[in-house]
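Handing you a structure now.
The complex appears here without one of its protein chains, the remainder shown in place.
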Amino acid sequence: MNSPQLKLRGVRKRYASVTALRGVDITLAPGGSLAILGPNGAGKSTLLRVMAGLAHPTAGRIEFAGGKHDRGQVGYLGHATLLYPELTARENLIFAGRLYGVNSPQARADQLLAEEGLGEVAERRVGGFSRGMAQRLSIARARVHSPKLLLLDEPFTGLDEPAAQRLTERLTTLSAEGHGLVLTTHEISRAARLARSAVILVDGTVQESIDSDAMSEAELRAAYARALEAAP
Amino acid sequence: MNSPQLKLRGVRKRYASVTALRGVDITLAPGGSLAILGPNGAGKSTLLRVMAGLAHPTAGRIEFAGGKHDRGQVGYLGHATLLYPELTARENLIFAGRLYGVNSPQARADQLLAEEGLGEVAERRVGGFSRGMAQRLSIARARVHSPKLLLLDEPFTGLDEPAAQRLTERLTTLSAEGHGLVLTTHEISRAARLARSAVILVDGTVQESIDSDAMSEAELRAAYARALEAAP
Amino acid sequence: MKPGNETAPNPEADIPSPLEARMSRWRRPLGIVLGLLTIGYAWSVVSAPIDHTQGVIQKILYVHPPLAYGAYLGFVITGFAGMVFLGRGREDLDRLAIASAEVGVIFCTLMLVTGPIWARGTWGVWWSWDARLTVTLLLWFVYLAYLLLRGFGGRNPRTARFAAIYGVLGLVLIPLNYYVIEIFGSRSMHPENLKQGSLGDGMGLPFLLGNLALAGAFFYLLLLRWEVESQRAREDDQGSEARVGGPRAPKD
Amino acid sequence: MNVALAILWKDLVSEWRSRDRVVAMLIFSILMAVVFHFALPDQDPEALRALTPGLLWTAYLFAALLGLNRSFALELENDALGGLALAPGNRGWIFLGKAAANWVLISIVQVLTAGVFAVFYRVDLLPGLTGLASVVGLGTLGICAAGTLLAAMAVRTGFREVLLPVLLLPALFPILAGAVQGSMAAVAGRPVPFESLQLLFVIDGVYLIVAFLGFDYVLDE
Partner (left out) sequence: MNVALAILWKDLVSEWRSRDRVVAMLIFSILMAVVFHFALPDQDPEALRALTPGLLWTAYLFAALLGLNRSFALELENDALGGLALAPGNRGWIFLGKAAANWVLISIVQVLTAGVFAVFYRVDLLPGLTGLASVVGLGTLGICAAGTLLAAMAVRTGFREVLLPVLLLPALFPILAGAVQGSMAAVAGRPVPFESLQLLFVIDGVYLIVAFLGFDYVLDE
C-alpha cells in the first residue's frame, strides 16, 4: 500500500505583489518521506498548500503517479486547524470522515480520539480547546481517511513532550508501512529523524536537496547553513 | 529599573463547564523570571491571560508590588497575534505604540522592526505574512512600550533557528537588566536556559515549583516527571 | 477543467498573448474608420427631419438605443470571455473581460444619462419606475458590482475567477432587460423595442450610422482598454520578479 | 452527494446547538415589521395591507442576508472552508449542502415571519396559502442558490458582510420583482400570474446551475 509518486515541475506561486515560489521541482518517490526546511517566509507553507490542492500554482504542474492530482489521497495539516469551534471534538472528526467518504466515521473518530489522547474531551466544544488540544485534533482530522500521503505543516507546534513523542512514533510507523510523508519544521533534529530526504527552500527556490536514504542530522545542518550562505 | 513584584493568591478561573485554574499561588520577585510548564490543557495560557489582565479570575487576587494591577507595565504575547491584517507591519507597531502612549511611536517601530529582522517587509500588509513573520511582529508588539514585565506564551512558535536564537539572547539581556519575565513553553531546555524559577502546572494546580537561583535542565526535567506522576 | 488545475499554462505566458497582439493591430485602422463614420453620422443627424410631435429632443434617438446595444455587447463579451477564462485558464481573455465590463459600464452610464434627458423632454419627468428603466438600472448595478468585486479583491487569479462567475450570473439580466417590455407590455411607459419600419421617414439612415459609429467607438475603446490591461499585467509580472522575499536577519 | 448530506447535517447540528441563526433572523424580521411601522406612520390600514407583501419580502430579503452571512462566517474561523475545499469529488456538492441548509433555516424563519406580519398588518393569508407558499418556496430557492455562491465569494475576498449585499441584491431583484408580484396576487385572492412563476423558475434554474458549476472555482485559492 505504497503512496503514489508525487511530482512537482516548475511550480511558481505569486500573490498580489509577492512571489512565494519561483519554480520548484520536487519528486517524492512512492512511500518516500520529505522534510521541507527553510527560514521564515521561505515558502514552505505555500508549497504544502499547493501539494494539498488548496492553492493553485501560478505556473507549473503537480502530478500524482503521472496522473491527475487527487485530493482524496492526501491528508493535510496547516497553520489553521480547519476545525469548527461549535462542534465537539468527536463531531468534528465524524464530519471530516463523511467529507472523505470514510466507511464508519463514528468508529474511526473514536479510534483517533483515543490515539491522540483526547478521549476525555471528546464531547467538549472545540472552541474552548487549548492550543495543544486543538493541534492534536487537527492531526487526527488530517488522518481521518487514512490518506496515502500526509502533508504536515509544523505538526509539533503546541504539543507537549509526550504528545510530540507519540506523534514521532506514529509517523515513523506510517512511513514504514509505505505511506508518503511531507513535513515542514524548524527543528532540524526532528526533520532528520522523520524524513529520508529533504529540501531547503530559501526565498521560494530550492537551494539544497538531500536524497540519501540515510540522511544524518549533521549533514542536514550543513546543508541548511550552505543554503543560507548561498542565498543572496 | 526592576520590574514590580507580581503576586497571585488563590487564583481560580472557571469557563462555562471547565475549571482551568484551581487556586494558583505564585510570587514573582522584582526582576525575576519564571517558566510555566505543563501538559496540554494544564491552564498555562489561561494563567498568562489572567496575569496580563485580559481575563478576570473567577476568584483570587492579583497584585503588582502590593498595589493594583497596571496594564501599562505589562507586555503580552498570546496564541493569537493581536495584529491587524490590513495594516502594514510598521503601522501595526505604530498603532500599538500610540495605544501605550509611547513617545515617538515611529522611531520605536523602526527600531523594533530592525531588531526582529522585519525591516524589508515593514511596508507589507500583515495579512500576507507567514506564520514566523507574524510571530516576530507579534513579539515586537509586546515589547513596543518597553514593559517592565513580559508575559510570553510559547514565544518560539514558528520562529526559524536564527530568530529563536536572537530571541533567547534578547530575553537574557532584558532579564539581566531587571525586566521581569514569565514564559510558557514545551521545550524544557529553553525554559531552563531562560528562567531562574519555574512552576509546573497540571490540571489547573501548581504541582511542583522550583525557585533555586540556578535551576538546571536536569532538575527541571525531574520535577516535570514528578508532577505528571503526582497528578491523578 | 479549471485554470491551471494540474497543468497551468506556460509559466512565462506571453503578455500580450498572440491574440492580444493580433487584436491590437486593428485599433489604428479602426480609429480611422471611426473618424470618417463620425463625420457622416453627425451630418446625417443634423440633416434628419425634426420630429413634429417631440421636436429636437427626439434626436436623442440616434444615440440612445445604440448605447443600449453597446452596453449589452459589453456585458455579453464580459460573460463569455469569463467562461472561456474559467474553462481554459486564458488570462488574456480575463483581461478582455475587464476591458469589456468597463466599456459596457461606460455605455450603460451614458444610456442612464441620455434616457432621462429624453424622458424629461417627452414625459416631463427625469425618472419613472418603469420596468425597462428599472431593469436597466439593475444591469448597471450588477456590472458596477462586478467592477467593485475586482477592485476589492485586488489583481489576483482568485478575484478573476470570482468576477468571471459573477459576470456569467449577470447575463440573466440581459434578455430580461430586452424583453421586459414584452412581459410587462401594457403597463410600460417606455416604448416597445424597434421593429422593421417603425422609424419615421428619413430617420433610418442616421439611426443606422449611429449604430455603426457607436459600435466602432465601442470596439475602439475596448481594444484600447484591453491593451492598457495587458500592459499593467506585464508590469505586475516583472515587478514581482524583483526580489521580495521574507525577512532577513539584521546585519550587525 | 454524501458530502452534501454531511454538510447539511453539520450545519443543522451547529444551528440546533446554538439556535442563534434562526432566532436572530426571526427577531430581525419582527423588528423589520416594527421599523416599517415607525418609518411609515399615518398610513390608513387599507393601504398598509396592500403594502404587506412588499414589506414581507423586504424582511425576507434582509433576514436572508443575515443568515447567509452567518452561514459562511461559521466556515471562516480556523479556515474550515479550506477544510471543505480539501474534500475529494465535485465541489458542487459542497454548494448544494450549504444551500440546502440555508434553505431549511430560512424557510423556517419565513413561515414564522409570515404569521407575524399577518397579525401586525391584519392580513388573512389563509385563502391564498398554496399560491403564496409556492411563490415563497421558489423565490427562496433562488435566493439561497445565488446567496450561497456569492456569500462564499464575499467571504473569500475577506470583505464578507460588506460585499455580500452589494453582490447579491442586484442579482436578486428579478426574483424580488416576480415574487412580490406573485405574492400580491396570492394575498389578494387572485391566482398567481403565470409569468411570475415562469420568471422565478427560469432564474432559479440558471442560478442553481451556475452556482453548482462555479463553486469549484470559488473554493480555490
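As written, the chains take the letters A, B, C and D, and residue 1 is the first residue of each chain.
Here is the rule we use: contacts are C-beta pairs under 8 Å (C-beta built on N, C-alpha and C of every residue); 3 or more make two chains touch, one makes a residue touch a chain.
Note that this is a predicted model, so its numbers are computed, not measured.
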Field: Missing chain: touched chains present in the view
entry: B, C, D
- prompt: Of D:1, D:27, D:111 or D:129, which one is in contact with the hidden chain?
  reply: D:27
Field: Which residue of B:91, B:115, B:161 or B:203 touches the chain not shown here
entry: B:91
- request: Write the list of chain B residues that the hidden chain touches.
  value: 49, 52-56, 70-72, 74, 76, 78, 80-87, 91, 95-96, 98-101, 141
- request: Over the whole complex, note the residues of chain C touching the chain we left out.
  value: 125-127, 129, 134, 137-138, 141, 144-145, 148, 152
Query: What residues on chain D make contact with the chain left out of this view?
result: 18, 20-21, 23-25, 27-28, 31, 34-36, 38-41, 51, 54-55, 57-58, 61-62, 66, 69-70, 73, 159-163, 165-166, 169-170, 173, 176-177, 180
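The rule we apply is simple: only the chains that are shown with their structure count from here on.
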- prompt: Taking each chain's centre as the mean position of its Cα atoms, how many Å separate chain A from chain C?
  reply: 46
Query: So what's the Cα centroid distance for chain C and chain D, whole Å?
result: 31
- prompt: For chain C, what residues touch not just one other chain but two or more?
  reply: 245-247
Task: Give me the residues of chain B that touch two or more other chains.
output: 121, 130, 132-133, 136, 162-163
